[in-house]
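Complex shown without one protein chain; remaining protein chains in place.
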Amino acid sequence: MAQVKQFVSGNEAVAIGARLACPQVITAYPITPQTVAMERLSEMVGEGTLQAQFILVESEHSALSAAMGASAFGSRTFTATSSQGLLYMAECLHYASGGRFPIVMMNANRSVALPWSIYGDHRDSLSLLDSGWLQVYVEDAQEALDMILQAYAIAENEQVLTPVMVNLDGFTVTHTYEPIRVPSQAAVDAFLPSFAPAIKMDLAKPLNMGFSSTPADNMAFKYQQHQGAEAARCVIDQVDRSFGEHFGRPYGGLMEAYRCDDAELILITLGSVSGTARRVVDALREQGEKVGLVKIRFMRPFPREEIAAVARNARAVGILDRDISFGYEGAVYTNVNSALAGNGQVPPTLNFIAGLGGRDIRKEDIETMFLRLASAADGRPFQRVEFIHLGVMTDD
Amino acid sequence: MRRPHIRPFPRPVHIRDYPCGPHFQAGHLVDNAAGWRLETPEINGARCVNCLRCYLACPEGALYRSEKAVRLDKDFCKGCGICASECPLQAIQMGRDE
Amino acid sequence: MTEPVSKAAAKPVNARTLTEQEFFFGHKACAGCGGALAVRLALKVLGERTYAVLPAGCMSAVGFIYPQMAFGINAMISTFAGTASMLSGMAAAARAQGLNDVHLIGFAGDGGTADIGIQALSGAIDRNEKIIYVCYDNEAYMNTGTQKSGLTPFGAHTTTTPAGAMSRGAGNRKKNMFDIVTAHGITYAATTSIGHIQDFLNKIQRAAAVEGTAYIHVLAPCPTGWGIATDQTLAIAREAVDCGLWVLAEYEKGRYALTKTPQQFTPISDYLKKQGRFRHLLEKEVEEVERERDERWSYIRRHWNCL
Partner (left out) sequence: MIEVRWLGRGGQGAFTAARLLGLSAALFENKYAQAFPSFGPERRGAPVSAFTRIADQKITDRSEVTRCDYLVVLDETLWKPQLWQDLKPGGTVLVNATDPTQWFEKASADAPDEYRRANRKASAINALAIARNWIGKPIVNTAMLGALVGLSGIISLEAAIQGIRHEMKPAQVAGNVNALTMACKKVRP
């Protein structure tokens, strides 16, 4: 079916995706750089192209709390946040996943104070990996729109029933305009059925929801949650395949491997920097270097087997983190190492900390990372955790 | 009786025996409160004029209406004594259970 | 006595007209719990097409312990701060689904209302959500074992404001939630007491009838935290009104009304001395409580224009 070309920003693409998903309830609280998504949705409601209850709440905590109330009623719901707002709603994140509410939320990845910064990095969402949400990171506006639609199909799958956070890099995706293909409503309706949850507050069969449970049962509910998130592995693939059939744009599910087949040096990235890294891989390939790129799409569930398989023959693996757990290493690095070690693979792994607080990640920075990987692959000593493009000298 | 009642609850054996998420049938009771109390209200049917003050005042909803005088659901009375204390005609006395 | 604003209410609600159904039953609240009675009666007024939200606190802790489900209607625990916001989401979903004949009610304690939940409550009033928000006020964080809240009255002993050699119980005044919500220009607000059951029933009924946010603040004593016998819950709540420390009032369409006008206050010291939490108070401290009461009534007489 015809898809209309539009020139929009990542935020606008999210709003279009949300409109096409037809949520009944949207809860909104402004925060840079997410605000434009909510402004566009309120315009759509205002002009009547989106039939949704749009409530302007008083905080991010309330945004997600209200979304849960709506979801408990059996309504498809959407909300969005960023950074400080995501952390402010942290309690509700655990609550929503524990309550098995299939809410979809956009998060504009942004650094976390202090120091204050409105610019992008991944500290906000990565610090909430344990909140029970599925987390997907997108690279551009098209993927943002498409993943909002996929996210509902994944979250609402009865094997999964877990909320999904769609992460867009603040500014580099949220504020960058680019051409996208917008599917028709009819095509989206054919892909994404309307929300008809088995569990909801029903007047005929009332429920007591969100109860407490003693140690005798509590762990069982946590086990179920884990089952739901694990079941998402399979469902994500199914949904992505179905999406590919409907719209011609499959994304590869949990992760995407780029020119990795014979790659000896592999760089692993998250989010929009993957696009920049892809161009560097192309350039190095032209020079005959056997380099490849893995773009992790889902941090939860984590592509454990997929990464182990693609890095099977790698001589060194680099992990670019736009975040660091102070006193240790980046969260993506920890996760990748665990996947490799759990599989018995022990190539040298290097953690590149870059792009914190909106710091630009240049092509030459990525070239530097591959140089470090080549050196480590050749058996030379390496630094496990290295800040790239810090801009000043240090005593290290 | 138009009150929730105690129903059998087989302990979950398999993970599938649990509801999907912390959501369960409203008003599903598996346990009473009789063991909580030291004293039990005794309703003097001759004195009770069915004013229903005690019926309203019971935090448990353990007192219920009937034709002539209120009646007590002993399974759910915690013995707080509010009914006896609120009764304007002293038609309820708290007494020790046998 | 001034005519209450709610006189226009529909058919009378009383012990005979209330449904026989119980919607809060089999709960694990302490014997003699004022909060539990407030929840039970409110739900009997509203009936089965009601959805309840209870934040972390006594009533949720005693109402939903798997597999014992004490609510006979749709009900859900919210986060501690999230009573009014979760209700707002439900109200939005109800609008989206065309459910116009249902009631959405929240029951939060004094801490859940005046402290951690006040932001969400303020927002819901601002949006004029069609919800009923009930604050069952037992004047401290009772679920965690009697810690001072924003609604703990002056002088009360709590575990965080202990009465000892160097401390005299809670040092500040009770926040005035009624004034806070009416300052929003709320659609309907009322104060009531669980000792005045008919007054409570009337106000819940009125709250259910208005088109917009309704706030009901019910004084609901906790025998455990107040240091009273379990059968004295209603009596002590009445005495709080009789001695003038608690006011039964309504606010609607910008107008205030008193639903009970004491001609003469009973002695405050009698009220205080009956409760373990005030037993340490000295005469001068009791006098301070009296002064506070008189200031409040003076304010009411000057500003409410209803005496």
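The chains carry the letters A, B and C, assigned in the order they are written, with residues numbered from 1 in each.
Here is the rule we go by: contacts are C-beta pairs under 8 Å (C-beta built on N, C-alpha and C of every residue); 3 or more make two chains touch, one makes a residue touch a chain.
Everything quoted here is computed from the prediction, not taken from an experiment.
Within the full complex, the chain left out of the display is in contact with A. Note that of A:127, A:176 or A:242, the residue touching the chain absent from this view is A:176. Here one chain is not drawn; of A:226, A:279, A:312 or A:380, the residue touching it is A:279. Listed by residue number, the positions of subunit A touching the unshown chain are 5-7, 32-33, 118-119, 139-140, 169-173, 175-179, 272-276, 278-279, 358, 360-363.
Following the convention adopted for this analysis, only the chains that are shown with their structure count from here on.
C-beta contact counts were set side by side for A-C and B-C; A-C has more. Between the Cα centres of subunit A and subunit B there is a gap of 51 Å. We define each chain's centre as the mean of its Cα atoms; on that basis subunit A and subunit C are separated by 43 Å.
Subunit B and subunit C have centres, each the mean of its CA atoms, that are 23 Å apart. Residues of subunit B found to touch two or more other chains are 22, 24-28. Of all residues in subunit A, those touching 2 or more other chains are 206-213, 217, listed in ascending order.
Looking at the complex, you find that subunit C touches subunit B at residues 15-16, 18-34, 36-37, 40-41, 66-75, 197, 223, 229-235. Subunit B meets subunit A in the complex at residues 12, 15, 18-28.
Contacts from subunit A toward subunit C in the complex involve residues 24-25, 27, 52-53, 55-59, 61-63, 65-75, 77, 91-92, 95, 201-203, 206-214, 217.
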